[in-house]
Every structure is written in C-alpha cells, then in structure tokens.
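A protein chain is absent from this complex, but the other protein chains hold their places.
Order of writing sets the labels: A and B. Residues in every chain begin at 1.
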Amino acid sequence: MTDKIALTPKTHTTPPAKFSHGVRKGNILQVAGQVGFLPAVEGEPPTPAGPSLREQTLQTLANVQAILEEGGATWDDVMMIRVYLTDVDHFAEMNALYNEYFEQHLTTAPAARTTVYVGLPAGLLIEIDALAVLDH
Amino acid sequence: MTDKIALTPKTHTTPPAKFSHGVRKGNILQVAGQVGFLPAVEGEPPTPAGPSLREQTLQTLANVQAILEEGGATWDDVMMIRVYLTDVDHFAEMNALYNEYFEQHLTTAPAARTTVYVGLPAGLLIEIDALAVLDH
Partner (left out) sequence: MTDKIALTPKTHTTPPAKFSHGVRKGNILQVAGQVGFLPAVEGEPPTPAGPSLREQTLQTLANVQAILEEGGATWDDVMMIRVYLTDVDHFAEMNALYNEYFEQHLTTAPAARTTVYVGLPAGLLIEIDALAVLDH
C-alpha cells in the first residue's frame, strides 16, 4: 500500500475546485496545470504575474517547481512538460524563456514536451503541467 | 512480463477507432478521453446526455468511473484528471459539479487536474481523461 499524498506549497492559492496542485504516489508525481499566479495573499483573489508573457511564464515555472519540491522532486525528475499557450505568436518567446530557465534548473536530460494552443481564462497567457518519475 | 489489458465496460459504445477506452499494465491505468455518451444501445449511434453541461459532465464522470472499475481501480487511485471544456464560461459550473461529484466519490487526496478550452465534436461540451496509479 502506497499513499497518495497531496502537494500544497504554502505559496499557492487554494485550488478553485476539489483537486490538488500536485500528488505523489510511490515514485510518480503529477503536477496540476499551473498558471502564473503570484504567491497567495490571504483574503485576496489570485492575481497573475504580468502582464508580459515573460513574467507569467517564469512565475508559472516557479509554481510548478514549488510543487515538485513539496513532493521531494526536482526538475531533473520531470519526464513530461505540457505547455498550453493561447497564441501561436508566443511560441518563439516562450521557447527563449524556457531555454533560459532550464539552463539554470536542469542537470539531466530535458523532459519531453508538448505545446498546443488553447483557450485559457481571461488574462492568462500560459499554463503548464508536469509528470515526474522519482528515483525511489 | 506484465500484460497490457484493454478495459471495455459493457455500458460503453464501441470506440470510433482502434483505441481502448482504458488500458491497465501493472499498476498504471490510463483512461481514454471520455465524453457524456449515454450507455450504448445496440444498433444506435452514440448519444450524449444533455443538453445541459450538468448532465454531460456527470455522465462523463460516470463513464470514466466505469473504466476505472473495470480495471480494479477507484477514483482514489487517480493521480491526474484532464478536463477539456469548449467554453471558458463553463468553468465555474463545471467546478461546482466536480466538487459535488467528488465529495461523494473520493476518500483520499484529490487528483491533480488541468483544465483547458479546446474544440470538440458538435454537441459535446466536455471531455475528461484520467491517469491512475494503483497500489499493486
């Protein structure tokens, strides 16, 4: 029997529904779709970093990282990153930010990735989720 | 050697292509994208519950659950739920339904979740897939 553990970094706003920001069970860790919300302030609604793609992307990656760390993982354990953008024209800039970020946060082979263009709630330019496989 | 087993609940319509409604291999169970089709009636085309988001969402969740059960799993084993909506304006109502449903179907930490807004075939308002990790 291996427990499924909810991962809830203190910096994160309460999810808007009955889901976890991340869960770990055994050596599998799944991060829920993260957006560029700034660290939660009690009594205030979630506020995205921004307004630029750069600010939202880096905040979103930081939010994913906080969940990985809460579960005892690092980016090195991540197998798959799903990037959801709202605009094909953001692809090149997101890739540049992505490279800049991972040059500093990765010592192993980079994760696989899929990027698609979808609708997101107003004001959000990017959403990212991640699947990690830990060593043990 | 661990077999990959197709999971095909009797209530489900035949997939429109060479894929399985769910598969299990070892302790990993993957549920294919489910929509709100009512239980299959032989000789008739698949018909979605509806027309409301409420009816489609609850039917979709029931369809996912049937596959989990076919594979010996429950919602408690689910690590990740992907929700595809067609309209950002459906988010709040879907969340309310989601909470209502999982208050009755969950004893462990809730799964992680990603919700994005995509196109779906005409008449469909929601699609959901799920990844579960079983205890053994």
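Everything below uses one rule, namely that contacts are C-beta pairs under 8 Å (C-beta built on N, C-alpha and C of every residue); 3 or more make two chains touch, one makes a residue touch a chain.
In this text the structure is predicted, and so the values were computed from the model without any measurement.
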item	value
Sites on subunit A contacted by the missing partner chain, in the whole complex	27, 76-77, 79-81, 88, 91, 95, 98-99, 102-103, 106, 108-118, 131, 133, 135
Contact footprint on subunit B, counting only the chain that is left out	1-6, 15-23, 25-26, 28, 30-33, 82, 84, 118-122, 127, 129, 131
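Note that only the chains that are shown with their structure count from here on.
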item	value
Distance between chain centroids, defined by C-alpha means - subunit A, subunit B (Å)	23
